[in-house]
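The complex appears here without one of its protein chains, the remainder shown in place.
Order of writing sets the labels: A and B. Residues in every chain begin at 1.
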Amino acid sequence: MRVTVTINGQRRSDEIEDRLLLVHYLREVAQLTGTHVGCETSLCGACTVLINGKAVKSCTVLAAQAEGVEITTVEGLVKDGHLHPVQEGFWEEHGLQCGFCTPGMLMLTTDLLSRNPDPSEAEIRHALDGNLCRCTGYQHIINAVQYAARKMRETRKSA
Amino acid sequence: MFPASFQYHRAASVKDALGMLQQFGDDAKLLSGGHSLLPMMKLRLAQPTHLVDIAGVAELSGVREEGGKIVIGGATIHDNVASNQIVRNKLGLLAEVASAIGDIQVRNRGTIGGSLAHSDPAADYPAGVLALEGEIKLESSSGSRVVKAQDFFVDLLTTAIKPGEILTGVSFTPHPARTGFAYLKHRQPASGFAIVGIAAMVTLDAKGNCERVRVGVTGLGAKAFRPAAVESALAGKKPDTGAIGTAAAHAADGIDPLSDIHASADFRSELARVYTRRAIQQAIARIKT
Partner (left out) sequence: MAAGIVPKFVGSRVKRREDPRLISGNGTYVDDIKLPGMLAAVMLRSPYGHAKINSIDVEAAKKLPGVVAVLTGEDIRGKLPTLITAAPAQNVPYHPALAQDRVRFVGEAVAVAVAIDQYTAQDALDLIEVDYDPLPVITDPEKALEADAPVIHEQFGNNISTRAEVKSGEIDRAMREADRIIKFRLVNQRLAPVPMEPRGAVAQWNPGSEYLTLWSSTQGPHLLRSYLAEVLKLPEHRMRVIAPEVGGGFGCKLNVYAEEVMTAYLAMLLNKPVKWIERRRENLATTTHGRDLITYIEAPVKNDGTILGLKARFICDMGAYLQLLTPMVPGFAGMMMTGCYKVPAMAFEQLMVFTNKMAPDAYRGAGRPEACFIAERTMDMIALELNLDPAEIRRKNFIPKEAFPAQIASGLIYDSGDYEPALDLALKHIDYPKVRAEQAEGRKHGRYIGIGICSYVEICGIGPSPMLPPSMKGGGWESATIRMEPDSKVTVLTGVSPHGQGQETSFAQLVADELGIGIDDVTVVHGDTAIVQYGTGTFGSRGTSVGGAALMMAVQKLQAKMKKIASTMMEVPPDQLTFNNGTIAMASDLTKSIPLQRVVDASYGHKHPIPGIEPGLNEAGFYEPTACTFPFGTHACVVEVDADTGVVKFLRYVAVDDCGRIINPLLVEGQVHGGIAQGIAQALYEEVIYDENGQLLTATLMDYAVPKAEMLPHYELDSTVTPSPINPLGVKGVGEAGTIGSTPCVVSGVLDALKPFGIKNLDMPLKPEKIWRAIQAARKA
C-alpha cells in the first residue's frame, strides 16, 4: 500500500507493506535512525516521536495509520542550525549517558512542555512513566527538562 | 516486534467499517488506538488477516453533551477524555481514571472504545465506567443497542459486544451535587497497569449521610465489577471512619481473585479492601458543600 506523510517538514510517499510498523518505516524506509527500538511491548519509549505534535510510541503505530500526519523525529528538532531548548537542556545538565533512550526522552519532553510549561519534579517524574532510562537514574533528565522549560519560558517572554 | 501479514483497511465512517466487518467476518479486527491489539500482533499472539482502522472516523471521536448526558465517542483517545473541559467539570471521576492510564504516549493513542472492548482485567476504564454507571452504545449493520456497564463486562477479555458490532460511544450522567470521587490505583511496577484500581463516587444527602455510593473495582478478578456489599453497607449511613472501614471490608466478597508474580490472590484482595476504604474516604473529603 502507499502511505504519504510529512516527516520533519518534508512530505514523502512510499509503497510499503501493510504490516510495517511506523518505527521501521522511519528507520528503514525514511533512513532516520535517530528513533530507536528498545523493547517489544511498547514500554520503553525509545521509539517516541511526535505525531501532529503529540508524543507517541512509533513501535505501536502502523505506518499505514500515519497517512496524512505530520511526524517529528529527533532529527527534526534542530532549527536553522540551532539546538532546540530541550536538546540544550539534556546537554547542559548531562541528561544522557549512553544516549539510547535520549531521542525518545527529547520527544516526550517536547510534548510535556507544550502542555505544562513549568512542570515540578513530581510532574516530570510522572510524565516520564513511558520512557525508561537505564543509565542516568533520571535525576539529570529531570534537571534537563527543567532547564528546557526555563529556557522556553524565557524565550516566550522576550518574544 | 514483527507482526504477521494482514491487510489494512481505513474506514471512512461507521457504516463503512460495519460493511467491512461484515465482508471479512471472523478474519477481521477493528483497529482503534492499537495499543492493545498491536502489542499482541507484534508478539504474534494475535494474527488477524484484516484490520479495519476506525481511528480516523470523525463521528466516533470527541465529547459532546446530549440531552443532559455526556457522550464520549468510541474512538476518543484517553488524553482527550482526561483533558476535556466538559469531562473535567462534570465527570471528574472519568477524567481522573483516564489520566491514570499508562503514560502520555499511551494516552495519546489508546481509545475508550478499544479499552472497553478489549476489557483487560487490569485496565482502568472499566472501574470508572462501572462506578459512573455508564451506558455503552453498540452498533451493527442491523441496528444499535445500549448495554449498561453492569452488563457489559462478561468475563476475562470478554464483553457483551457481538461479532460485527462496533462500540460507538459511552454516555454518562454528570456528577450530581454534593458528590465526591477518587480513583486510586496500585500499579504493577513493570507494566503500569492496575494490580488493583478502585473508582469511588459518593453523593451525600443534605444531612451528610450517604445518598449514593458507587464503587468500581478493576484488577482483582477476571473482570471489573461493582462490589454491591460495599455500596449497600453505606447507603443511608453517616460515612464515618468506622462505617467506611466496615463497608470496604466487603470489597473482595465473592470474587475469585487473580494471582500472578506481582500479587497473589490474598494480597490483591487486601489491596482492594484498603484502597476501597481510602478511595471512599478521599471521595468524601473532596465533596464541596
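The rule we apply is simple: contacts are C-beta pairs under 8 Å (C-beta built on N, C-alpha and C of every residue); 3 or more make two chains touch, one makes a residue touch a chain.
Owing to the predicted nature of the structure, the values given are computational and were not obtained by experimental measurement.
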Given B:V146, B:A177 or B:A190, the one touching the chain that is not displayed: B:A190
Which residue of B:Q23, B:T49, B:S142 or B:S264 touches the chain not shown here: B:S264
Touching residues on chain B - with respect to the absent chain: 1-2, 4-5, 43-44, 186, 189-192, 261-264, 267, 270-271, 274
Residues in chain A touching the chain absent from view: 17, 19-20, 27-28, 31-41, 43-44, 46, 73-75, 77-78, 83, 87, 90-92, 94, 96-103, 106, 121, 124-126, 128-129, 131-142
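The criterion applied here is as follows: only the chains that are shown with their structure count from here on.
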Between chain A and chain B, centroid-to-centroid distance (C-alpha), Å: 29
Touching residues (chain side chain B, partner chain A) in the complex: 1-8, 10, 31, 34-35, 38-39, 42-43, 51, 53, 55, 79, 102-106, 108-109, 190-192
Residue numbers on chain A that touch chain B, as the complex places them: 1, 17-19, 21, 37, 40-43, 45, 48, 51, 54-57, 59-62, 64-65, 67, 108, 111-112, 127, 129-131
